[in-house]
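Handing you a structure now.
Every protein chain but one is kept in place in this view of the complex.
We call the chains A and B, going by the order they appear; numbering starts again at 1 in every chain.
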Amino acid sequence: MPYVMTRWCSAATTLLLVGALLSVPGPAFAKTEIQFWHAMTGQLNESVNALVKQFNESQAEYEVKPLQKGNYTETLTAAIAAYRQRQAPHIVQVFEVGTQTMMLSGAVLPVYQLMKEQEIAVDWKDFIAPVVGYYSKDGNLYSMPFNSSTPILYYNKDAFTKAGLDPSKPPQTWKQVEEYSKKLMSSGAAKCGFSTGWPSWVQLENMLALHDQPFATKRNGFDGLDAQLQINQELGVKHLAQLAAWQKEGVFSYGGRRGDADPKFLSGECGMYMQSSALIGGFTKGATFKWGTGQLPAYGTPYKRATSIIGGATLWVMKGKPAAENRGTARFLKFISDTNQQMWWHVTTGYLAISNSAVKNLETGYHFKKNPDQYTAFAQLTKGTATPNSQGIRLGNFTQIRDVIEAEMENILGGKKTAKQGLDDAVAKSNDMLKEFAAANKQ
Amino acid sequence: MQRTVFRNRWLPYALVAPQMAVTVIFFVWPALTSLQLAVYRVSPFGDRSTFVGLDNFTKLLSDPDYYASVVRSFVFAGGVTALAVLGALVLAGLATQKIRGLAVYRTLLLWPYGIAPAVAGIIFLFIFHPAYGILPYFLSFVTAYDFNWLLKGWVAMTLVIVATAWTHLGYNIAFYIAGLLAIPSSVIEAADVDGAGPIRRFTAIVFPLVSPITFYLVVLNMVFAFFESFGVIDAVTKGGPGQATEIMVYKLYKDGFIGLNLGSSGAQSVILMALVIGLTVLQFRFAEKKVTYR
Partner (left out) sequence: MSAVDTTRLERVQARVLVAPRRRRIPWGSLLLHALLIACIAVVVFPLYFAFVVSTQDLQQVVQRPPRLLPSWHLLENYAQAWRKANMGVMLFNSAVMAVTVAVGKIVISMLSAFAIVYFNFRGRMLCFWMIFVTLMLPVPVRLMSTYEVIGTLGWLNSYQGLTVPLMASATATFLFRQFYLTIPNEMAEAAQLDGAGPMRFLWRFMLPLSWANIAALFVVLFIFGWNQYLWPLMITNSEAMRTVVIGLEQLIPRSGTELPTWNLIMAGAMMALLPPVAIIIFMQRWFVKGLVEAEK
């Protein structure tokens, strides 16, 4: 009975719609609307609105309508639900861990294809390698990078001075981190040595990449759906055991997932902090002390130093829209990837500029000289040696996997499990999820 | 219990029709669709779905994490119900005594109910925050024990229980106040005259007389704690630390919405539904006998 009702209802709705369309007079001079769903909140929400306004005012045919749809998860869910109802937006912002899901979904129009169809020339080679590598398949870019960042080290210069450390020299090795932390604590300059945001992203994903260690088999998942996690190998176990030991001593103080530990640094409780480079703007506004940045510390030999990987989100184009509207979408994406907009976005939000020309302009414009902290992230991403292990990570069900990893990290740091046990459990659970994903997305 | 009934053939159907219509279209049908997913494996965008029989169920029932979340759910629901119902009874009892300023006290006790659970969660998150929360700050003067709910499971669980119970106190208090005021004062006076102390008065008279309300509130609070509480957990602990506050409904939400595994989420819903229906039927069977209407 309900099935009959659906047919009847959709028939009725269609009739109504057709009637409505037929009654609309002639070609309207109204701008074509492009729906853009994103997950930016707070200050970033306003920045997005400002960027979109720039585009809307720069031409008269299209109007992009940004809509905040909740957090990244809610935005993705809403897009999926809407897509199934054929009411999807044109552009959707999806976080990096959703890349695999989007790529295999059959619901997206890859960016390179969009630009080809719309005959808009984009200098793909101008984008910086680590960002592009993450979101390309077979050398073609699938989604447009929008807000990318990488984790760096922040440190409290005032506390360093108080502890007798040189405020212009952040630690470069983990040994130095321990040393400096102990000095900070014993001199009373800080209550704890360091903390971290986004535990899995910073301390496992990026640490492994930085040391040229694999996160998963099959080139971190790029080469196939049958990848398996490798975080419970030597470096993973060593690093987490080290963090757990430091948590006990107070050298490291766990502050929660995501950005929940930010206040630990801001309040001066911890002298050093590892978090996304996108926080530079926030810290500039909120910190009451002098601070600086440095690249993430490493263990040194026997590990080679590679580069870190990016985080953040990109813009995906949904399939099924008419060509006229796709043109608007293409023009908007081209607009935001132009050098001027790249520079504006970077300066306003702190997210990385993703094209080499933009970076060059920022360099010659003395932006980096005036804001050396902004340069740290670029240097860490581009000046090291890129290896297959530092390209990024492409796994299905990655959101859940990250969740599993962070839950086990909490077990390890809280002393409930040893590093080996916790990581082994994380790997077992994650591999199950990867199998599920592979089965559900059989090509 | 002989009830008087009216005799109309078609009128009752007409009266229930609106609610049944809304229930069937917006509840039964979507529910059946989602439950149907329990026997499928679907890709997030819905373009691929394979029938897998009871696969999702066997995976769940052989997963120790799932059993742990069931236990946690009972702990959570029990904690919230006990705290919210008993606390409400005590507070309502206090607020219906013969003292001045009653109305003011009553108002002050009721208003937290108006706060959305998610909003309450945010406020409590802020208060309990290990870095800048006011509560850990004060506690640090009392004891050196680190109530770090980010790493200590039981502290996190206590936090979400307290936050959830807090939002529901007002609702329970309102019902209890009404019930308490309905007790004829002659009964209380009789007890007073006979020398019964306040505690005896309470256990022998008051408690039995408000039992219909207690029954209603316990059912409602349990159901609420099992189902509607994920908003608080999402706002505050997100199931952490480890998985200490991952109750069944939150795991369901995580697997379905964040993990986009609609098949497993559907299976979990079936089990959760069966569990709560069972619980409620039990409550109706046993407790309603002890509750007297007319």
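The working rule: a residue touches a chain if its C-beta (ideal position, glycine included) is under 8 Å from a C-beta of that chain, and two chains touch if they have at least 3 such contacts.
For clarity, every value in this text was computed on a predicted model and none was experimentally measured.
Visitor: Check each of B:61, B:86 or B:116 against the chain that is not shown and name the one that touches it.
Guide: B:116
Visitor: Just checking the interface: what residues of subunit B touch the absent partner chain?
Guide: Given the touch definition above, subunit B has residues 2-6, 8, 11-13, 15-16, 18-20, 22-23, 25-31, 33-34, 91, 94-95, 97, 99, 101, 103, 105-120, 122-124, 126-127, 132, 134, 137, 166, 169-171, 174-175, 177-179, 181-184, 187, 190-192, 194-198, 200-201, 204-205, 208-209, 212, 216, 220, 223, 226-228, 230-231, 249, 252-253, 256-257, 262, 265-266, 269, 272-273, 276-277, 280, 292-294 touching the missing chain.
Visitor: Would you write out the residues of subunit A that touch the absent chain, in ascending order?
Guide: On the side of subunit A, residues 6, 9-10, 13, 16-17, 35, 39-46, 65, 67-72, 74, 77-78, 81-82, 84-85, 87, 149, 197-198, 257-260, 262-263, 266-267, 275-276, 278-279, 282-283, 285-286, 288, 312, 350 touch the unshown chain.
We adopt the following convention: only the chains that are shown with their structure count from here on.
Visitor: Roughly how many whole angstrom separate the Cα centroids of subunit A and subunit B?
Guide: About 36 Å separates the centre of subunit A from that of subunit B.
Visitor: Applying the document's contact rule, which stretches of subunit A touch subunit B when the two form their complex?
Guide: It is residues 2, 5, 73-74, 76-77, 80, 83-84, 101, 104-107, 247, 254-257, 260-261, 263-264, 267, 269, 397, 399-400, 403, 406-408, 410-411, 413-414, 416, 429, 433, 436, 439-442 of subunit A that touch subunit B.
Visitor: State the interface residues of subunit B toward subunit A in the complex, per the touch definition above.
Guide: 24-25, 29, 41-48, 50, 65, 129-132, 148, 150-153, 238-243, 254-255, 257-261, 263
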